[in-house]
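Just one protein chain is left out here, and the rest sit where they should.
Per-chain residue numbering starts at 1, and chain names A, B and C are given in the order in which the chains are listed.
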Amino acid sequence: MTSIRRDILIGLVCLALAVALPFAMPGRYVITQSTLFFIWAIVVVQWNLVLGIGGIFSLAQMALFATGAYATAMLGFYWKVPMLAAIPMAGVITVAVGMLIGLACLRLRGPYVALLTLAIAQVMYVLIVNDTDCFTTTGGCMPLFGGVRGIGQFGDIGLRALFPSKWYVAHYYVGLALLAVAVTISIIVIRGPLGLAFRALRDNPGYAMSRGISRFKYQLWIFAVSAFFTGIAGGFYAIHFRVVGPTVFSFSTLLFLIAMIVIGGLGSIWGPLLGAAVLMLADEGMRELSDYRNIGLGLLLAVFVIAWPNGLNGWLQRSRASRN
Amino acid sequence: MDVLIQIVASGLTLGAMYAVATIGLSLVYGSLNMLNMAHGAILTLGGYICYAAIVHAGLHPALALLAAAFVCALVGLMIYFSAALPLLRAENFETNIFIATIGIGSVIENLMLKGFGPYPIPQPLAVDGQVVIGNVHIPLQNVFILGVAIVLMVGVAILLQRTSAGRAIRATSMNREAAQLMGVRVGRIYAQVLALSGALAAVSGIMISSIATLTPVMGGDPMLKAFIVCVVAGLGNVYGAVVAAIALGLLEAATQYVLGVRWSFATLLLLVILVLIWRPYGLFGKQQVVRL
Amino acid sequence: MKRSSKLTTPNVIAGSRRNFLIKGGLATAATLTGMPAMLFSMNNEARAEGDPIPVGQCGPTTDFAAPDGIEFKNGLTLACEEINALGGILGRPLEPSFEDTAQMGDATNVQAAQRLVDRHGVHAILNGYNIGSGAAIQEVAADNGIIYVHYDTTIGHNNLVKSNPDRYWGSFQGDPAEYWYGPGFLKFLQGLEENGEWKRKNNKMAVILSAGVYASNIANAVKEQAKSYGWDISLFETVSVPASEWGPTLAKIRQDPPAVICITHFLPADLGQFALQFASNPTPSLVYMQYGPSIPAFRDIAKQAANGIIYATVVGALQDEIGTAFEKRYKEKFGPNAGHNSGAQPYDGAYVWATAAALAGGTGEPGNNDQNRKVAARMSSMIWRGVTGTTRFMPLENAAYTYPTQVNDSSLGMPHQFLQIQDYTKGPGLIAPAPYGTTKFMMPPWIKA
Partner (left out) sequence: MAEATLEIVDASAGYAGRIVLDAIKLSARKGELTAIVGPNGHGKSTLLKAISGLVPVTSGEIYLDGLRIDRLRPDQIVERGVIQVPQGDLLFPAMTVHENLLMGAYANSDGLAERLDFVFTLLPKLKERRNQTAGTLSGGERRMCGIGRGLMAGGEVLMLDEPSLGLAPIVIEQIYEVIFNLRREGRTILLVEENAERIAEHADMIHLLDNGRIAWSGLGAELMARPEIVETYLGV
């Protein structure tokens, strides 16, 4: 079986299972948590393109996610743009921001990229949070970016009105559809020319350069591609929670998501998804420990990385290879 | 004039706090290419151990400081054996160790929350009194911290420059394989560096908590600032880090006075971004990540 | 339900309920002469042995606000134990579950609240505060038709409920909005001057706030009304957290000494440092701080520098018969350093809700809007005298009245307490408002007459 066929098969099986889930387990909690899982999965699948395929240690993905969420909310709040138009617009805005960040990172390598992108995210956070001047006073003092309180009441995609008691199931399917597209894009990127170019750049930079594969161009491309869907996911997040606040920049969320990628397996197609599923289940399971939850999560994170440094995906592949 | 003195005093205090936090972090990065995300938690642990040793065990402050340094050095060793050693054998060391130390840091932080509770606690190891320059009163504690930062820097510098062990650390950081060919036992060097950085973290935690008070989450902010300092100085550059820390402290204090406190952190971060774009390897860094 | 915390029988209640009545001792007498007696009698000899009623709380039990988050958890735990000992709600015991909101962003808060509903099916969410917009968990309560009592202390709640009372009927803010800190503080200063206890040296007031809805709303309220009380805001400075080095800010204050320094930033460790650094070279200014000094750690940090500092709370345990009895029970259970003032918030909230629910004939599970609307109606019509004073909700805004700024009858509003640390080795003295005050205002030692 060729790898692309295998990917399609795995994808279709997962999709079928996910479509069936609300019928099999109609509990609201499972559905809403799965929706959240879809949102984070979109982010990690796109982040993986930059981190695992591009080999760029960027921590800017949550800032891009926040850009998408804030752009959606602000378009709705200040200009009353309908949400169905605002979300794709937010995607485009996020691409622009993503390419700017990509440009800033061009000359940097390794941990310097990590620190630069983190600094960019932190500046955005600090500027939003420390803004206490009122931009408008509709509904109380409202700073331009909403300050600490965030932005709410910017509109909806209408599914709440359409399915008053089952809107969360509708959101579940929206999230699932977005994830399916995001994963398809990621397969195309990884298996396609962009992935090839990066592999060439990584394995033999001199040769790749001599064949006209320019790091500059591809690095910008990969930032742009991954930014688009991350921005869309941010927009959907805003709609789903009805409010966007500066917590989307939270360092702990960022760490949680990057841990998903590393635990799942950097650079692989299904690894990040697997990692996201494992960590969200672990997060859920650890709630049983109440006070010891964070200790358990921390231990789990360390143990996973130390035991399987190539990620769960790498481990699965190796154990399959050794069986054959 | 008083304002200027006050800004310089505050800037030096902040700078000294950042500098003590940075030295250990920078050393570990310099020799292992390891961003130790547990540094903040270890630093906090040092502060708490010192507090517990003085208040609960009734130890002399000097002994308490040693006890804290010792315990944190052990934690550093533990990180070496449990995380760094196994991960050094695999690929993607930099990302893996980043994640693993996040996990370890979170465990330490939450154990402290369980053990010492969430309330802020004053650090008993503190110097009373103040010096007066003009009309500005500067707590001796702040002067003390600046002194400790300088002593630590000089101590680390002497260790690195003048001793055989220090040369081996630097050699390992520059070229691991070549160092092995000189008969350097690299594993032991890494263990020593992590232990040393743990001990340094303990001292810096005690110093910082004497001004900012002890809470389980207090390490986060100094660690973030330490990263900024490291970037500006060039990762792994210990001297550069101390100079950059003090310069950033002064800049922060000046921004707080001139532009207002709320813009100070954003200004620092913007500076970092500019430095990285303009000089990708830090102000004192070389093209390759070369330390010292 | 492994996650719900196990409740133990509180030590005020020995053995059976009958014993509780007969030899309940000092604390019990206080409990049972007050409003809890009403709940007890409604339960009509029933024992809390029916199906448990799940209740929930989402609060910051980790991260920077953990000191309060843990007290909120303690407060609700104690309330549930006591209420269960009184027979629960018409014989059904309360079973609390807790969710951590860590840094308390709106999204985190909403997820935590939603989890309480989805996982545990809670009939009510009884919170302390969560910093955030203070207008997000109300959506969860509205979507699920449950009761939500919180102490977010924000005008955002009032505005939200007012905007659509038919949607947010189940959400209650157990204390007055933070807005009232502003006019309340100015009024307090006016009172000091009228009584001749203190005289302003100039008309300047420095306001120091931190980023955040709470601190900035209070600061803005002070700024807004300062003119009408004859004050000029000479400095309006936003600090960022953590703020351990106050030098540059103090330099501005010392350059142009104001008569009053009003700090609405509220983290005790930061405020302790301010007190220390201010005391080394003070200006003759009255120093007011928001909230932080109520945490004992503030006094531990600031030591002598804390003497003379004034702070206020619109919701805190009173130093009266009910309040001190509560403090005693609380500290017996959670240790001498436990912060009963924070614990008092969900404690009172739980009692108000439980009593209203008993009056309404029981609570409703999520989706049972009809029953919970009845509970809400009872809550709106009650005047509850608890450990923090009187809880009486403003119609259409579902937030407590504040006394004396909003109502001038102490039995109809929650007292906006002004306290002063006069001897750092002891607890603070309640200096206003009457009739609750226990001590007189003391001129801060750094102000020479």
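Quick note on the criterion: a contact is a pair of C-beta atoms (placed from the backbone, for glycine too) under 8 Å apart; a residue touches a chain by one contact, two chains touch by 3 or more.
Computed from a predicted structure; not experimentally measured.
Visitor: Quick one: which shown chains sit in contact with the chain that's not drawn?
Guide: For the complete complex, the undisplayed chain touches B.
Visitor: Among B:19, B:69 or B:184, choose the residue that contacts the chain missing from this document, as touch is defined above.
Guide: Result: among the candidates, B:184 touches the missing chain.
Visitor: Touching the hidden chain in the complete assembly: which of B:84, B:121, B:138 or B:168 does that?
Guide: Counting the whole complex, the residue in contact with the absent chain is B:168.
Visitor: Extract the touching residues of chain B with respect to the undisplayed chain.
Guide: 164, 167-168, 170-171, 174-175, 177-186, 286, 288, 290-292
Methods note: only the chains that are shown with their structure count from here on.
Visitor: More C-beta pairs touching across which pair, A-B or A-C?
Guide: More C-beta contacts join the chains of A-B.
Visitor: Suppose each chain is reduced to the average of its Cα coordinates; what separation in Å results between chain A and chain C?
Guide: 38
Visitor: In whole angstrom, what separates the CA-based centres of chain A and chain B?
Guide: Those two chain centres are 32 Å apart.
Visitor: Would you pick out the residues of chain A that each touch at least 2 other chains?
Guide: Residues 126, 130, 132, 291, 294 of chain A touch two or more partner chains.
Visitor: Where does chain B touch two or more other chains at once, residue-wise?
Guide: Answer for chain B, listing residues that touch two or more other chains: 110, 262, 265.
Visitor: Quick check on the complex: what are the chain A residues that touch chain B?
Guide: Residues in contact with chain B: 51, 57, 104, 107-112, 114-116, 118-120, 122-123, 126-127, 130, 132, 255, 258-259, 262-263, 266, 291-292, 294-295, 297-303, 305-306, 309-310.
Visitor: Going by the contact rule set out above, which residues of chain C touch chain A in the complex?
Guide: 2-3, 5, 61-62, 98-100, 102-108, 110-111, 114-115, 117-119, 131-136, 139, 155-156, 159, 163, 209, 211-213, 216-217, 219-220, 238, 240
Visitor: For a test of understanding, state which residues of chain A touch chain C in their complex under the given definition.
Guide: For this pair, the touching residues of chain A are 27-29, 32, 36, 126, 129-132, 134, 139-141, 147-150, 152, 237, 241-243, 245-248, 250, 252, 287-288, 290-291, 293-294.
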